[in-house]
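One structure coming up, written as structure tokens, with questions to follow.
Other chains of the complex are left out, but the ones given are in their true place.
Naming follows writing order (A and B), and every chain is counted from residue 1.
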Amino acid sequence: MRTPSAAAAAPHADVAEGAAPRVMTVKQAINETLREEMGRDPTIIILGCDVGIRGNPFGVTKGLYEEFGAGRVLDTPISEAAIIGTSLGAAATGLRPIAEILFSDWITIGMDQLVNQVAKIRYMFGGAINVPLVIRAPVGAGGGQAAQHSQSFESWFSHVPGLQVVMPATPRDVKGLLRTAIRSDDPVLFFEHKRGYEIKGEVPDGEYTIPFGKAEIARAGSDVTVVTVSVMRHKAMTVAAELSADGIECEVIDPRTIYPFDYAAVLASVAKTHRLVVVHEANRRSGIGGEIVSQVVERAFDQLAAPPVIVAGLDVPMPYNRSLEALVIPDEARIRDAVLAVTARRT
Amino acid sequence: MAHRVTLSESCQAVEAFERDTLEPLQAPAGMTAEDQRDIYRRMRLIREFDTAVKGLWKRDFIYGLAHSYVAAEAIAVGACAALERTDYITSTHRGHGHTIAKGGDPRRMMAELMGRVDGYCGGKGGSMHIAAVDMGMLGATGIVGSAMPIAVGAGLTAKTLDRPFVTVCFHGDGATNQGVWHESVNLAAVWNLPVIFLCENNQWAISLPYDQAAKNPTVSDRAQGYGIPGVTVDGFNPFAVYRAVKEAAERARSGGGPTLIEARFYRYVGHFVADDERYRDTDCNILWERFDPIGRMATYLAESGLATPEWVADADAAAKAAVDDAIEFAKASPEPSAETLWDGLFSPEFMREQGISL
């Protein structure tokens, strides 16, 4: 079923070999990766609402319509189920679609296509079909977008066998992981945080990829393991820097992919620190935090010197009001309190 | 596939609109002069309100997103003038106009947009979830098309409990390509429910022109497939909308089932408060601005001797004053306290039982 990619071997012209790493935003990293990969492989298409002439509301796909044309950057009607299902059909017959759902909250509209078709079709059909399909969608709250534009559903999707779930937080990771996603023969949910688009960082040159299932130790430390999801990494890093001055050394681990998940890295860290804090923005109840804690407890119970703590979104729909919104989203103070709580207990 | 609209395509669209859809203003038989002036007042109030919102958003008094009802005023006002107080409406992401037209209080609206306790939703909803349930306005929604079945459900209540109310389901042209649009229209049709599907066809869904989102760009043509009446009317004309809704409501109340009304007009302003409209040649907007429903209505009132220029100026000033008053009210209203965070998550009874609070 797969079309061999004619241009697979042709490196993109923009790749400056041996140059110094460049600083760019997450948004630019996505845009550049899309451009490079589309230049390399003519079977890649992008589709979604307003991805074309408008270049996506956040500017993420800017310039791609002009460069690759209306046949490869497709503005769709507002039909999220069809966006996902059509991408699946295209993936099954020779394209590598990158679908965009403008706010990840609305994946719910195409949920049946995603969960009952995209995730299962290879398995149900005995492995007969490749599904090289990426769904990009911004997650997260902030900015008063209220209950229907603020959610993070990584826990749901990690509950569904057959889906890969990626949640990068830095421009470098975004680039390497998006490239891996696009080249994967299996479906990927690629969750960008809408408050993370402007985050800057160094990006290596060249056509690098980052494998799924490999965490990054964002900061080494000996006292407590802090596992972060998406932009919570940056808040945790701030807290870690502050607490270091007080003599508490956090090991901040960014798993980068929620499925597959790098338990080896977390367990190695916990073996050293004996303490665990998990930080995510999604709701606390049945969030990915519970899953991570239960896995660590099951595998490293005896190494834990204190009960793991989860710092997460409060279990209400996101309120519009600015100060109520701020109560719901985990902030540095809550992360700090959690770290202090788990480290307070000395065995 | 999608292409950038050319100026000549735009001109053709304007010509087609003038030829096929534009209808001179003419009040329905029996509508009083005062009712006609009231239509003007309400349209003007919406215009003032949303003009103020844009400025307030830019100065960060309003958080989040806000979509303006400017250019669409004739639709909500024309439609709601044809309804009873006990009828329901459902809304879109562009809900300020619907709320005002259905009788919502600008003070509580503005307070909601500023996230204050006196807002319609106590600051929990904001622009995209503004509601005035007490007036039968069942709330705005930020997800295109998602209110469609809610309107059908209200219709089901009317039918099941044998109540005389109808429900007008406002939705955009973009919403017509959502699956739930189809399911809702079909369900209301086969169950003969008293629902009026009112498509505000402004010819754009953000950057996508409707004729690039649907091969047949006449929304009302879809009605026949569902076995219901469908009609396209001048959406810049409150009387045209009024007449269509009135007729549909009468049919609905007498057991004749739903109607699909397409109110065709043009969004000659940005999609939302901060839209740079880089997806189109904004020169085209000028071609459409001359159909401005408020300007047309003012001219009509003057020409038909229903209002003097002074009356119009007074009405405009009154609208502005009402909005200024709403802004003052909103600014004076307190921010919700942290203790209110959990309020409204479940019914008070359940909250008490479960001991849910911060």
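Basically, contacts are C-beta pairs under 8 Å (C-beta built on N, C-alpha and C of every residue); 3 or more make two chains touch, one makes a residue touch a chain.
Fair warning: this is a prediction, and the values are worked out from it, not measured in the lab.
Visitor: Express the subunit copy numbers of the entire complex in terms of the labels on the chains shown.
Guide: A x2, B x2
Definition applied: only the chains that are shown with their structure count from here on.
Visitor: Rounded to the nearest whole Å, what is the centre-to-centre distance of subunit A and subunit B, using the mean of the C-alpha atoms as each centre?
Guide: For subunit A versus subunit B, the centre distance works out to 36 Å.
Visitor: Provide the residue numbers of subunit B that touch subunit A in the complex, in ascending order.
Guide: So the residues of subunit B touching subunit A come out as 1-4, 63-65, 115-116, 121, 123-126, 128-129, 141-145, 174-175, 177-180, 205-208, 212-214, 278-279, 335-336, 338, 340-342, 345, 358.
Visitor: Can you list the subunit A residues touching subunit B in their complex?
Guide: Listed in rising order, the residues of subunit A that touch subunit B are 49-50, 52-54, 57, 65, 70-71, 74-75, 77-82, 105-106, 109, 143-149, 314, 316-317, 319-324, 327-328.
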